[in-house]
Each structure stands twice: as C-alpha cells, then as structure tokens.
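FYI, not all chains are in this one, though none of them got moved.
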Amino acid sequence: MIIVMKKGADKEQLAEVKKQIRELGYKPHVIHGETRNVIGAVGDERGKSVLQAMESLPGVESVVPILKPYKLASREVKPEPSTVDLGGGVTVGGGQLVVMAGPCSVESEAQILETAHAVKAAGATVLRGGAFKPRTSPYSFQGMEEDGLKLLALAREATGLPIVTEVVNPRDVDLVARYADIMQVGARNIQNFALLKMLGQLDKPILLKRGMASTIQEFLMSAEYILAEGNRRVLLCERGIRTFETATRNTLDISAVPVLKEQTHLPIIIDPSHATGHASLVPSMCYAGVAAGCDGLIVEVHPCPEKAASDGPQSLRPAEFAAMMAKLREFAKVAGKEL
Amino acid sequence: MIIVMKKGADKEQLAEVKKQIRELGYKPHVIHGETRNVIGAVGDERGKSVLQAMESLPGVESVVPILKPYKLASREVKPEPSTVDLGGGVTVGGGQLVVMAGPCSVESEAQILETAHAVKAAGATVLRGGAFKPRTSPYSFQGMEEDGLKLLALAREATGLPIVTEVVNPRDVDLVARYADIMQVGARNIQNFALLKMLGQLDKPILLKRGMASTIQEFLMSAEYILAEGNRRVLLCERGIRTFETATRNTLDISAVPVLKEQTHLPIIIDPSHATGHASLVPSMCYAGVAAGCDGLIVEVHPCPEKAASDGPQSLRPAEFAAMMAKLREFAKVAGKEL
C-alpha cells in the first residue's frame, strides 16, 4: 500500500500517518519527493481495507494499493495451470478443449434428449441445461426446477455426458449437487457470497461466471471465496460485460483470456451465447475464444430456437452447432488443444 | 412488440412470421414500408420472451419491444406516489425528507451508540448499520452478524430511531427481520431473486439498492419481484453505477431520480456515500439528490473514519454530518420537503 501525501502536508500530518501505519502492524517507509511525500506501508496486506481508511487522515491525498488481493487463485501461489476433472473422462485446463453445449432451459424430455444426442454427435463433451432460471422478469419462465434436474440426469444416462447446471439459491445447493456434475454460478450471483461459501465446501467442480460489471480482479476475488473454503476445482467463465454498445447483448471481453492466463492458474471458459445474444455471432466468437487461448466453451443449442422458453435468439440449431464444431476443430489444433 | 423484417424477406417468410404470431396468441398487423415490412404483434405482452425468440426466424431482422415489462411498479397502474411508513413516526414518499445515517458496519456498542446519538441530534430519522457485510474479499471483515443486530436494537432503544440493515442470505431473512425495521437489499443482490421473493412475503419495508450495472428498467423489474409477492413497501435506492470514471467509486446517476419519478410511484432514496466513495464529495451529492427530487438519503457516518472496519474513506465524521444537515434543511425546504 502506498500513501500519497498532499502537497503542503505538514510534518505533524506525516508523523500521524506513520504512527497509524505502525499501529496497524505495518512498517512505514517514506520517500521524500520534490513536490510531495509518499509513504510505503510494508507488511502482510491482510487487513487491507483498514489501510485504505487512512485516506480519511488530514494531509493524505490518496491511498494506492500495490498488491493483488487474491492469493489462492494467483499464479504466484501456484505457477502451473490447474486441471480439473469434470467426470465422464473429461478434463479441463490441460490439452483438451472442453465444449459444453445444450439448451438455455430444460423444457421437456424430448427437447433435452434430442439436444443431448445432437451435441454429443457433434463433439460436445459436457451437456448444459438450466433447471433453475434467474430471470429479469418475475413473469418469465423460471425453469422446471427439480423436474428439469431429473431430465438432465436422464440425458446424462442416455449419452454419458456429464452435466452442468446452475444453482441460484444457497438452499438448493444440496438438491442440485445430487444431480449435477458441475455446479454453475450465474453472472447475477458473482457476489452472492453465501452461495459461493457453500459451493466452496462442496466436492464438485464449480463453473463461475463473471458478473456483467465485475472487474477481472473482483472476478478472481469471487473465485477466492470458493477456493478459501477448500474447493479448488473452479472454472472461470467470461460471458460478456456490460458496456454502452447495444449491437450485442453484452461485450465479450476476449482479452480477459490472456489477462487471466497471466494472473491465475484456473481454467478459463468462454460463453459466446450470453456474450453476444445473437446466434449468428456465436461461431466466430467460439473461434476467437479458442484462438485467444481459452480452455473451453459453453454454447447454447436448441432444436427450435424460435420456440425456446428462454434465450432463443442466441441459440444455435443442432446443424449450425455441428458446422461450427467442424471448423472449431481446426482452430483448436492450431491453438494446441484437442477437441 | 414490433418485428422488423429484413429488406428482401419474401412472402413465405412474412407469412410464417404472421402464423407464429397468431400461434402465440397475438394478432399480427403488417405495415408495408418502402424498403421493408414491419409487423406489430398486438395482445397482452405476457410471454414476451417467447416473442423475442422470433428473431430466430428466417427473414426477421430484429424484434423491438415497445411496452415496459413491469406492471405493479409502474405509474400506469398506480399514478399517485406511494408513501411508506418506516416506523417510529417516519414516513417516506410524502412531504417528509428521510435521512438514514450511521456507520457502514456495526463494530462495537460504543461505536453504534455514539453514532446513533450523534446522527439523531443532527436530524437523522433512521439509523443505518451493517451486521452482515458482503465484502469483495473473503479476507475482509464480514460483519458482527447477530451480535451486530443486537447492538442495532440497543441503539434503537436508546434513540427511538428505526433501523435499516442489510440481509444477504435468504436463510437469514427471519433472523434479520426480528431486529430490523427496514430490510436492505444491497447492490450485489439486486438480482438475487430467491432473496427478493422471500422479502416479498415479509411485512416490512424493503430498501432495494440498484445494482452497479442495472439499467433503470432492470431495477424496476427487481422491485417487481418483491411487489408481485405482495409486499408493496419498496424503497428504491440509487447508489451509483459502474462507469469508466475512476475519480469516484461509482458514478451517481442523479438523473435516475426524475426518470424513476416518471415511471414509478415508489419512493426514491439516494446513497451518496457508496456512489462517490469519498467523504468530501458526500455533502454536495446530498444537496443535489434533494434538489433532484429524491425522497430520502442514506449516509455513512463514523466517529473515527480512519479506523473504520469498512468504507472509512467515504464516512463523514459526526460534526461534518451535522454541518451537512444544516445546509440540507435549506435545500429541502426549496424542494418542498420537510426535514
């Protein structure tokens, strides 16, 4: 932490800041500049927010954090990339490119089975499908809940694909965990810390979606909540951030892939469906994600998008998905990944 | 809902769109334009997301929603402003300007009592204080939990001020409701729909904070979740949105006040502390909020900000708060509010 003093701050103010730094268990180190003084506070950065509060002291202009606040998620603690076993022989974070595909919502047995078989045939290795749907409107379809989970389990039995599905309410963690191979945390719950802590105590991989307004640092802090509870199987999912652009539903922050690769050892998944909101934009964003170095994709596929209960406009038809997968295989190969 | 056809879409495509509109229970109405056709779908807009899915049909360029998706929150359903009784003789939404003040976190009996007496003496009519703290970092102070609630109750007893405090986890709703007069939903939980639904079944006023990336429409949709469950006592709180500007913690969206006043009957509270992140900016934003027409303010006050466990830099000292209140009284009078 660096404390920048105001130009013209006097000796007493400087002394007071140094005293407070010492009281908080840090060692002050003053750099006397030409126009103002700057004080480094040396020590273990736990209790950081308390140092930040020194901005309230007279003569202090600003307090600048130097260190990254996450630990377990960082490359500094674990330099080599983490690989996570997802079940069904699928591993993410190594040489395998994982493609998770399926409908936004589970709607019926026929729908989920048809989709599961289709995406498996095209090369997907995980089945996605929502049973608990967090919807902006209370009047929108909210998901089939446990019945949806049962249908997902049926589709897993039929295809052998492990399943990923979202859990929304801490109360439902046990229920969803009985069915799911991978537990998904949606973008809206990125700072639902009660949920994150419960998932940190689970023995299941967690697919954590970045919030629409989460900085990369905050995203890693949310992952840290899960890791700190003991669950080290966290997959980070970039799914678009909120910007001023309206041509797409969100803006896919593709550069988050190399930034995260530098900062964390956790595997990185790209969700081009929620990022763009339009099926026609999905294939090129899949290719871009893989070229950028991601470890996997999660893609919405629906047998009849114009009748989908949710997210129809961004869902690929099975034939479109298969065509995309064929081209993706070539890009994956150049990126050094196997599909 | 307006469906815009692509230039060059053929008759069969148009016929298919009309057919689908009818199947979904709407009446299609075609406007033949010079370069393309546009189809209005007339009917009750429930099931809106399904119409949106028609974007997937061949020949369709875009689907443009026309109606606002919220109902109970809207001025159309209830033209006159709602007033909400907060307890202790305090009513918000009418001629009274409500000022909620207190520390970010409850830290000790001495701290909360000192603050409560100070803010009451300066004219605050509600005491704020956090017992469950959703923090970005798992290593930061997470609040005193039930012990904090007990201290808040003690401060209420000592001062007569009703208390507002945040609930984070659906599991804790009953616990917090045993102590709080007003239940706060923080910005991070704006789309924690499980929490919103539980609060909708409660007989307590809810202070709902806008998410950092919530549009005003989404904000009202979150309020709609509470209203739709039967609880009509919702207070909307603008607390800054996330933008590219870094001089402030968030950007206070002051124009949300008149926008909300046009669209909804619910009372509007401004939180200048979280919006700006710096105590020196808080007083002028209080004045601006009142001049813009808000019904209340929620302000962080701490007896010793440089030692605060959370949000020190944005907390006013009691004397600063009292000075602000004196000037605020004058602005409130011009705005037609009593303080």
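In order of appearance the chains are A and B, and numbering begins at 1 in each one.
Going forward, contacts are C-beta pairs under 8 Å (C-beta built on N, C-alpha and C of every residue); 3 or more make two chains touch, one makes a residue touch a chain.
The structure presented is a predicted model; accordingly, all values stated were derived computationally and were not measured.
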Number of identical chains in the entire complex, 2 depicted: 4
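Note that in this section only the chains that are shown with their structure count from here on.
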Length of the line joining the C-alpha centres of chain A and chain B, rounded to whole Å: 25
Contacting residues of chain A [partner chain B, same complex]: 20, 46, 48-50, 52-57, 63, 69-70, 134-141, 168-171, 188-189, 191-194, 211-213, 218, 221, 224-225, 228, 242, 278-279, 305-310, 312-313, 315
